[in-house]
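Left out: one protein chain. Kept in place: all the others.
The letters A and B name the chains in turn, as written, and every chain counts its residues from 1.
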Amino acid sequence: MKAIVAIAGTTVGEAIRRKVLLIILLVGLLVLFIAPGLGTLSARSETTVLRGMMLGIIQLTSAVIAIVLTVYMLPNEVERRTIYTILSKPVQRWQFLVGKYLGAIAALALMMALMGLVMVITFWLQQGVRDVSVFADLLKAPVMYFIQMSLLAAVAIFFSTFVSPLVNFFLSGGVYLLGSLFNPFFQTLQENQSTSPVAKGLATFVNMILPNFANYNVQNPIINPGQTIQNEKLYYLSAAGYGIFYIVVLLVLGILVFDRREV
Amino acid sequence: MSTDRRKPGVLLTLLAVFFVGQAALQGGYLFNAWKTNYASKNSLSSSGGLSPDQFLFALAGFREMIAGILWVRADAFFDTGNYDAILPIIRLVTLLDPHEIDVFATGMWHIGYNFTDEEQRSDRRYIPSALALGKEGCRQNPNTYELFFETGWLWYHKIDDDYDQAVKWFTEAQKRPDMLPARKNLLAMAYQRDGKPDEGLNTYMRLYKDALERMKQEDSFGTKQNRDTLENNIDTTLVRLVQRGWMAEQEKKPLNGYDVDPPFDVGFSVKATVVAARKLQFEGTWNVLPVGTRIRVTLKDSNFPHGEPAGMDWDFSNDVNLDPPKEETFMQDQLFVKNRRFNHKVDMSRDPTMYPFKSPEYDLEFYYNPRSAPPHIQDKFSWNGEGMTDKHFLNTDVRPGQRVIYWKCTLSRDEILRAGKYQDQIPIRKTPNYVESTRSYDKENVIIDIPSLRAQGK
Partner (left out) sequence: MAAAIETKQLTKSYRSRVVGTINVVDHLDLHVEEGEIFGFLGPNGAGKTTTIKMLLGIIYPTSGEGYVLGKEIGDMDVHRQISYLPERPYYYEHMTGPEILRFYGSLFGINDRAKFSSLLEKVNLHRDVTKTISQYSKGMQQRIGLAQSLINDPKLLFLDEPTGGLDPIAHREIRDLILGFRDEGRTVFISSHELSEVELICDRVAIINRGVIEQQGKLTELLKGGRIEITVDGVNEQFLRDMKINDSNVRSLPIGILLDMPEEADPNAVIDSVRGSKGRVLSVVPRRKRLEDLFVETVTNRPRSTGGDTK
């Protein structure tokens, strides 16, 4: 356990110093901060548009960070040969992989927390929002996005045990896109009378196996308030549980591959 | 093997259990809960908006960018009149970028007005979809007046019947601060059409006050013109309120001497002939001389879904449906009165998709609502038809609380298609008061009996 924590710790330390990530983060933060300014240009903007925009920025930025952060993680260790110094110590490969993963999501959590904070500050300073419950409501989305990004990071880590970073970048990005869009697609398919039962069956199957990132896209009721959500807590808990299940599956798979891999 | 001395069996079991766990959560609960609570309300989902392949197409890239490109493409289709191609594009664009107000507005107009038969009769089966698009646009863009205004306009101008709705939407539009002052006048007009001229006057007065305020800040041509228009409108409305006896009525005074008294008998009669398969001819009388009278005629399935007398529940749908019911028939046209008679042919034989005639029975309805009448006719009939009557067909049921002229008969499918025994037997429906006449009213030299619309009748 100590080894895992130590590896996670260095991973965070490294991640928060990586220039690429910092630049992406900085751009995200900057856009968050100037978003209200952009909004006023189009007379139609009000908090609804602003909320949607800010949550969108947080989600997009986090996704890019999650992918860029994780795809290079294992290859960098091999290239710098630090992985050899670590694996020659009494550290199991699974500990190494899990440590790296935990470090990655901890770094993500830090960066996302910063974005969440900037969003809150922006609403507070520029929009004059003083109602704490508004912030609590707004921050629900980034919390769910964090689980989403953790799942994305697990996908990228899993792929990084056997494909090159560039391939992984597109692969993970593709899975993210697919997983984000599958739910609505599945819904359309289900409700379309003319869809063949075979296609429906196939879609149901895909629905069961694909990492459904859309489960964490809970921004709609936040952007358009006034909707009543049934069992919000249950939903959030289930979505979190789903994420954890899927992350474990990916990590175990990753470990199985990584254990057999020659680095 | 260095690192893995544990049995892989344990790992594999863990893998299986968790995998089944996630699948169960997703399939058993999450997806449905997400669908209910978090799915985009504008719906990719709601019934039939988009087919799965259209949806997949939409996934190919960045939403807004694609939306923009699509819209540019749609423009080309407008030029070539390829309206069927535009419809899915409008739908896609509004789904991809729900803040494209112009696309919503254009889409509504397009769906509501552009689908017509060979004789330029609008396909009104699309109207609920046009309204649905408007409602969706309002939901997506609640902070701007435009789509509220556009939706109101569709009620006011296209549906031209249920003015309550027009008033409702224009009122919503006025709540948005970005509404142009000149457009606000339309609410007053909608109130008048809705039979509430006093509300109309109030609206004008309020707008006039605003206009004077604005004059103080900005003495521009636009503001001046707006103020002048309002002055004019207020003037006219006041005169009408007096002349049409509204003021007297409010004060419970006898209407004797006002234009609306006594009510004028329009003397409606009609004969409908199925002259050939899917071709109908309507001839009849209407005792009002001035031009500008249009009598609505509708022919629709007796069991038309959401059907209502001489129309339908236009507002029934919240989903934009790109494929209106192909099985149902709804024809609506207008009979123009000239020299107190009308004679009009409706040819539905060239548009089998619009008039499929699949139902066994059809309602043929004639309908006239003085609320839609032009001002010079309303000068006699007043806003709510107080000055109008008909010995046989005055009706206060089909539009509760309103005085309209209404007559309905039914035709069978065989009759309309001239099938079976109707191949050589001409189906005819006519009101009992219809009198055959050989007299031509079209020639210029014919002298016509002109009934007086003035106070004492003849």
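Keep in mind that, in the parts below, contacts are C-beta pairs under 8 Å (C-beta built on N, C-alpha and C of every residue); 3 or more make two chains touch, one makes a residue touch a chain.
Only a predicted model underlies this, so the values are computations on that prediction, with no experimental measurement involved.
Contacts to the hidden chain, counted on chain A, fall at residues 2-3, 5-7, 9-10, 13-14, 17, 80-82, 84-92, 262-263.
We adopt the following convention: only the chains that are shown with their structure count from here on.
The residues of chain A lying in touch with chain B in their complex are 43-46, 48-49, 87, 92-94, 177, 181, 183-189, 191-195, 199, 204, 207-209, 212, 214-215, 217-221, 224, 227, 229-232, 234-235, 238-239, 241-242, 245-246, 248-249, 252-253, 255-256, 259-260. By the touch criterion stated above, chain B contacts chain A in their complex at residues 1-4, 8, 11, 14-15, 18-19, 21-23, 25-27, 29-31, 33-41, 44-52, 55-56, 59, 99, 101, 139, 141-144, 178.
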